[in-house]
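Contents: one structure, followed by commentary.
One protein chain omitted, others in place.
Going by the order they are written in, the chains are A, B and C; count residues from 1 in each one.
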Amino acid sequence: MAKKTMIEAIRDAHHIAMEADEKVVVFGEDVGYFGGVFRCTAGLQEKFGKARCFDAPICEGGIVGAAIGMAAYGLRPCIEIQFADYAYPAYDQIVSEAARLRHRSGGQFTAPMVIRMPTGGGIFGGQTHSQSPEALFAHVSGLKTVIPSTPYDAKGLLLASIEDNDPVIFLEPKRLYNGPFDGEHDKSIVPWSKHDDAEVPDGHYTVPLGKAKIVREGKDVTILAYGTMVHVAKKTAEDQGIDAEVIDLRTLVPLDTETIAQSVQKTGRCVVVHEATRTCGYGAELVSIVNELCFWALEAPVERVTGWDTPYPHSQEWDYFPGPKRLGAALNQIMEA
Amino acid sequence: MAKKTMIEAIRDAHHIAMEADEKVVVFGEDVGYFGGVFRCTAGLQEKFGKARCFDAPICEGGIVGAAIGMAAYGLRPCIEIQFADYAYPAYDQIVSEAARLRHRSGGQFTAPMVIRMPTGGGIFGGQTHSQSPEALFAHVSGLKTVIPSTPYDAKGLLLASIEDNDPVIFLEPKRLYNGPFDGEHDKSIVPWSKHDDAEVPDGHYTVPLGKAKIVREGKDVTILAYGTMVHVAKKTAEDQGIDAEVIDLRTLVPLDTETIAQSVQKTGRCVVVHEATRTCGYGAELVSIVNELCFWALEAPVERVTGWDTPYPHSQEWDYFPGPKRLGAALNQIMEA
Amino acid sequence: MTDTGRSYLHVPEPSFRPGDKPTFDEMIIPQAGAVRRPPVDVHPDDIQDLARTIIRVMSSDNEAVGEWAASLTDEEALEGLKDMMRLRTMDARLLRAQRQGKTSFYMQALGEEAVACAFQKALEPGDMNFPTYRQQGLLITSGYPMTSMMNQIFSNSQDPMKGRQLGNLYSSKEHGFFSISGNLATQFVQAVGWAMASAIEGNDRVGVGWIGDGSTAEGDFHAGLVFASTYQPPCVLNIVNNQWAISTYQGIARGNAATFASKGLAFGLPSLRVDGNDYLAVHAVAKWAIERARKRLGPTLIEYVTYREGAHSTSDDPSAYRPKDEADGWPLGDPIERLKGYLIAKGVWSEDRHAQMASQIEDEVAAAQRESEAIGTLLEGDKPGPRDMFEDVYEEMPPHLREQFAQSLKEAGEG
Partner (left out) sequence: MTDTGRSYLHVPEPSFRPGDKPTFDEMIIPQAGAVRRPPVDVHPDDIQDLARTIIRVMSSDNEAVGEWAASLTDEEALEGLKDMMRLRTMDARLLRAQRQGKTSFYMQALGEEAVACAFQKALEPGDMNFPTYRQQGLLITSGYPMTSMMNQIFSNSQDPMKGRQLGNLYSSKEHGFFSISGNLATQFVQAVGWAMASAIEGNDRVGVGWIGDGSTAEGDFHAGLVFASTYQPPCVLNIVNNQWAISTYQGIARGNAATFASKGLAFGLPSLRVDGNDYLAVHAVAKWAIERARKRLGPTLIEYVTYREGAHSTSDDPSAYRPKDEADGWPLGDPIERLKGYLIAKGVWSEDRHAQMASQIEDEVAAAQRESEAIGTLLEGDKPGPRDMFEDVYEEMPPHLREQFAQSLKEAGEG
């Protein structure tokens, strides 16, 4: 099986989806001739023509709004927002329109569409190229929110998202695009080309939405993670020699509460990690759910390990990023409790 | 002391603030000659002139964007978004601009401004006149988020917000505008004119941001509430004869964690209530904080009582609204645990 | 030039406020028939003047004159008259129903009936409107059952929106009527996207965007024009300038621009301005623009000059912000009266037949209302339930919603 970077896996998913279904169209800023600033749509315009893959004006609201109209027509747009930080101008179209259409029209109109966007930091991008806005989508009923952590999942989840009949927010951890990253920014990393999770089968397959994956089994504590933090969690558990069970949520809405509950019932301890700002982050939802489902099994309070409640800084990136040190400290604390 | 409705109290705060500080300017859709669709700015244009209170084009992004420019100039805009549901077109200006300005400019520029918006349901307004988006603001560092539950607090908090040097999201529970509401939609209610909390002193006073208020003392369970739900909580506790301590948070960011922790340490039980959609709502943050601060004191899992994860419906309003029945069931459950 | 410390912010004001004697003397109104009808493949640059005038067909002598005349047969015009009368009758009855507490809210189209009714008449099955809340005339004209509208207004168990939406926010895919959003302007660019899909698919279906004068200030209006200008899809973009946006007169959104239609010139779009109370003119211009779109010649922007005669909605009282008698002075008259006058002058209609039709329509609407009310109204009779709230959030109800649904049934004592 070929190894692929996450970018190659995403590109592959696009090719397969567009080949399988001519209703799939792709557009966004710089995605056409150039193939996207991260190259995730490279080759599509050449292969499928300008009517199915094209550049859009710099107008995120218009991009999403136009995609909603297309989806209502019967197409399946898979659009790119250049950075998740730039989804805000489209926020109204996403939450008041795409998310609501099926419901408010009594099921007459639907908006099957995928809104892809690179998310997260770790690339010295400063505050407007680094944010993790997943909570802002997870709070909105009618949206599904997906975030892969490996090339394998990226391809399978993207194909599942494109085939889904609801609007899907597809967050791509940009720090993982070209290689995994375990939070140790000053050390070199095994590239995807040598990484097991980069084995990506040719052809069509899907990873179902709403199913988490246990990426490391363990008995003593459950770590709930997604995106980049999955790798940080695995690494930290290994380095600290803690028998942690690491769960990669993969889909934030709908959430696989069953897998979560089973694990925490077993371990009795839980740490929740994400890169986003702490207050009202998705971690708060996870803490609530664990408490609701597993309170009587808990031997210590569920801990949150997150980015700080500050804008994502430029030069203090590694002071902001919840790396192995922050997670490690939390793990130690919870194991001692 | 005069009794005032919440609208009158808000109007009063505007008059006092504009009189005291000529840097305070007010604008928004229909707020000028007409005085706002809820009449919260009535009389301002006549008294202070068109340059200090005026109608804005229907362009929430422009309203907030222009206000940011004015605030950077040295004014103190207090602007109205006609319904909180219509803040989304301004979301980018709020979260990427107003919230970030002080930080990203190294403190050179600031955005002292208040963004007022009616929030919440209970008026048969359907999905775009009923939403409670507080979590979407609370997640954003750099913003303060305030929500009053009484005319007294509305005036004092609004004056404090206008005088604050950070951008403040000021959510006004529209169901409380003309009278309190305890969630019993089919019964008549004591109007503000006969209600104790409607005693509003003349002249200037402030209610400090970041301080919660215990509105009902109790020993058995703590109810964390804000806005309309404060009244629902008080009523439910009384009706069920439960010795509940009801805390009106008043400010969601910054949050008065001290008052919360003290109460839950005492009661050992906690219920969190809000009208907003459940998943990733502000209630999740409250559950997390209570667990972090009071885990060892908890005798039962913290319960969330919320709106459902659906769009706010029109005719099923009372099936959606977390009224005394839903809260009562949760209180019973937690008291039995 | 030195700082004076005296404010000089320019805040546009309507010419008249309550207490003033309103006139519309400043409005420049060309004679009916005065404006030329260019070929549909005209270059936008060659008709820039059409964005600053008013295309009119019906003269003060009740004749159809000029190059835009004769787009309809007499039968069709009579159907149009009937559509407008049905709409006005329904509006009036539902306004009363709201006052009686049978629904929470209502918005009428009083005085601007011609815009939606005549436009729809120029469309074909397969085309799609993206309307605002004041275009119920599209549905009336396309034959959507009045009882379905009323079922939604009353949020009863037969409400096609299942109680989820405010009454006026209709949707009928079958009738080319896209689900209306409560958020203004969002659908303008969606209409363009829908038309882009038509182009991508190689189809000739036309997408129609609708927006109010006030809402043109929103960024999504701009987005719609940018996408329309760039991708040249088959769409018609309609601005209904009824002079008011709740209490705010059109000058606040228009600013220093000459007209709303002239906004299209900045995008190289053919931009026309038409008498919105002239059924024949609206139809002729609509037909022209739809033909352009269908011939793959690109989008057209149209401004309809009309007047919102009633309150913004049942929550509004315009006497607080405009002279009570302002509507009386509106120089473009009443759309129903004008079309009626034209048909009578032409000898195909009479006061008697009109009165007869009015009472027939009254009966028809009353019957529909009885039928609908018999099912239920907002607070009485058969109503949508919690299931209708939980369904259609997603295609399939995910586990957390299933759980909440179960809890809600328990709360309702049914679980």
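Basically, a contact is a pair of C-beta atoms (placed from the backbone, for glycine too) under 8 Å apart; a residue touches a chain by one contact, two chains touch by 3 or more.
Since the structure is predicted, the reported quantities are computational estimates derived from the model, not experimental observations.
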item: Contact partner of the left-out chain, one of B:M70, B:L249 or B:A330; value: B:M70
item: Contact footprint on subunit B, counting only the chain that is left out; value: 25, 51-52, 57, 59, 61-62, 65-70, 72-75, 89, 92-93, 96-97, 100-110, 141-142, 144, 164-166, 210, 253-255, 257
item: Where the unshown chain meets subunit C, residue by residue; value: 1-12, 44-45, 196, 199-204, 217-223, 226, 228-233, 251-258, 262-269, 294-296, 298
item: Missing-chain contacts mapped onto subunit A; value: 29-30, 32-34, 37, 49-52, 54-62, 85-86, 88-89, 124-129, 278-279, 308-311, 313-316, 319-320, 325-326, 329
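Here is the rule we go by: only the chains that are shown with their structure count from here on.
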item: Core chain by centroid distance, with centroids computed from Cα atoms only; value: B
item: Distance from the mean Cα position of subunit C to that of subunit A, given in whole angstrom; value: 41
item: Subunit B and subunit C: spacing of chain centres that average the CA atoms, whole Å; value: 35
item: Inter-centroid spacing, subunit B versus subunit A (mean Cα positions, whole Å); value: 31
item: For subunit A, residues contacting two or more additional chains; value: 61, 89, 92, 96, 100, 103-104, 141-142, 253
item: Per-residue multi-chain contacts in subunit C, two or more chains; value: 159, 164-165, 169, 181-183, 219-220, 393, 400
